[in-house]
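Here the complex is missing a single protein chain, while all its other protein chains stay put.
And now, subunit A:
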């Protein structure tokens, strides 16, 4: 067998039990008292309240579907001994109708026999909700003091599914069944079934390379090929060699699972035959000029002309979705008033939606206005989430414009962007398939059949081929993987992408010149942030403004705080001007946050945000993120300091601190005086129209490079070249610059600095 490429991490700091104890990723190592050498979820035998249940008589990895059925039939809950509720039994009945249920015995046999299993089943067949429960009854993690993990690519799905499964198992969410997503941990000492984002599991693995607290790890939605799932697959392939007791299940909704099988060295595959109804596909006769408009019209047309059944419309992002919902509601109001149409309820669905609103999509369609009136309908306007992650029953019509927001990364110009791009054929089929959940349905594609054939690629590219890999490389280094070139990935990234990631980490001093993790890098990897942001935060005490940079980092990590409705642009801009800081958008955001936290605003924060054209949700989220980051700062013993507000260096310090993270995202005004030129990569860019910054700043740093027909830089702040040379001397090493305006200007600055220094010395 090939030697494992895994190595214990080299640059680990001295073991620090106190710090470890406070580390939530290591919490499992401590909560059993120090004498318990193994990893435990809080109780290592039987169940939480000590009551013995039927499960105690089960032989681990030796149970059958019959055994499980008996246990499920009650009368007491096999996991906590409580009396089972009526709702439990009613759900149990529907669960037993799901396609996966018919194959429970077959599943168990394969699961018991092999360490890795690939499981394939159509969306809605019961993979996410049922398979983990099948596993629980056979794996009995509570007897081992371990847990079963099931990963989801999306936060929404992790939360929603955990809630559903808690219901199905008749337990309280957060107890036996919980979830864990970035910035929110909803698990407890009793948890044996943990739904989590794939990113969370990856973070945990950084501090627990063998993932010891799990007895079975299920990677769900593997067909989505998120970056974290791909990395986890690579890791688990190694971990299983070191942990023969660990079982892995890879679950996918698409039938090209052979790829997974091959990757996992011909692991057994179990496919559950689908039970969906046929879906009629319709294409438009010609390309649409405006897909959003066409989508709205199609929804209205369906409502006016098609029989009963709910509609699922796929759009690309929050703003577009909210806008479409508004328009659809408005137009149907007219239709109802003037032409006696049936009632219609429109629900948005996207990742950043608060959980209680997400839950609404499962509400039944509205009732007819009167007895015998036209049936009501619900319309769900969703991002990709509804493609495979969430199953909504009752959908009969799907409207698919053929787009989704996708990440792309170009390592040459170092730009990562979310662009609205055509989906793949596989995605289009998945979307259409959503219409056949409960009965035969129809899918309306807002493109021609020709476009489907010619313009859509067969399969979507995995995220690993579309991303900046700086964080990933840092994580891998922290995971102890030294040979990144030969790390066994299902889809290895482009070499240039890896080069760029390494280079960036080197400039950030997270990797040394030999490619080894530095202590700064190790520290940075403890933050669930981009390495640049983490480094910025870690170095902020040097600029006497770590409190402020904490807020800043939080603000950068959440969606846009400024709201600018099309109908009230002018008012919105006026309000934004109230907070504007002449030196740039970062400081403006900080002003907003401080105003938001003021007692006056906190009296009625929602109203205050509304009045000032700010997103209450984004600011609230920023608040939450800040709190989480603060905890990590405290744990890592990074000082929390501020410059007094009266000090005239207050804002300058913050701008300098920004440079410590963003020195690689700097542009200088070019000689024409209109355009800016990005440093080193020499891309011609314009300031985004939303900036509060005047046109007179020579040097700016930016948060985001917006890739459109015109290249914009968004969220910009004016900086001084002296700071750059001072703070990031390695990146601003003049020898590494191409000849040109930027080099000349930097050279002049360097000379000036030298002269000043000499003068200062002479004076002394």
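Here, a contact is a pair of C-beta atoms (placed from the backbone, for glycine too) under 8 Å apart; a residue touches a chain by one contact, two chains touch by 3 or more; residues count from 1.
FYI, contacts and distances are computed from a predicted model.
Enquirer: Looking at UniProt, which of "Polynucleotide 5'-hydroxyl-kinase GRC3", "Very-long-chain (3R)-3-hydroxyacyl-CoA dehydratase", "G-patch domain-containing protein" or "small monomeric GTPase" names the chain that isn't shown?
Expert: From the choices "Polynucleotide 5'-hydroxyl-kinase GRC3", "Very-long-chain (3R)-3-hydroxyacyl-CoA dehydratase", "G-patch domain-containing protein" or "small monomeric GTPase", the unshown chain carries the UniProt name "G-patch domain-containing protein".
Enquirer: Which of A:254, A:358, A:424 or A:749 touches the chain that is not shown?
Expert: A:254
Enquirer: Among the options A:156, A:206, A:251 or A:432, which residue touches the chain absent from this view?
Expert: A:432
Enquirer: Thinking of the whole complex, not just what is shown, which of A:440, A:694 or A:729 touches the missing chain?
Expert: A:440
Enquirer: Touching the absent chain in the whole complex: find that residue among A:54, A:269, A:335 or A:753.
Expert: A:335
Enquirer: From the list A:106, A:245, A:286 or A:611, pick the residue that touches the absent chain.
Expert: Result: among the candidates, A:286 touches the missing chain.
Enquirer: Spell out, residue by residue, where the missing chain touches subunit A.
Expert: 122, 254-255, 259, 262-263, 265-266, 274, 276-294, 297-298, 300-307, 327, 331, 334-335, 338-341, 401-403, 408-413, 419-422, 429-430, 432-433, 436, 439-440, 443-452, 455-456, 461, 465-466, 483-503, 506, 513, 515, 670-672, 677, 680-684, 707-709, 738, 740-741
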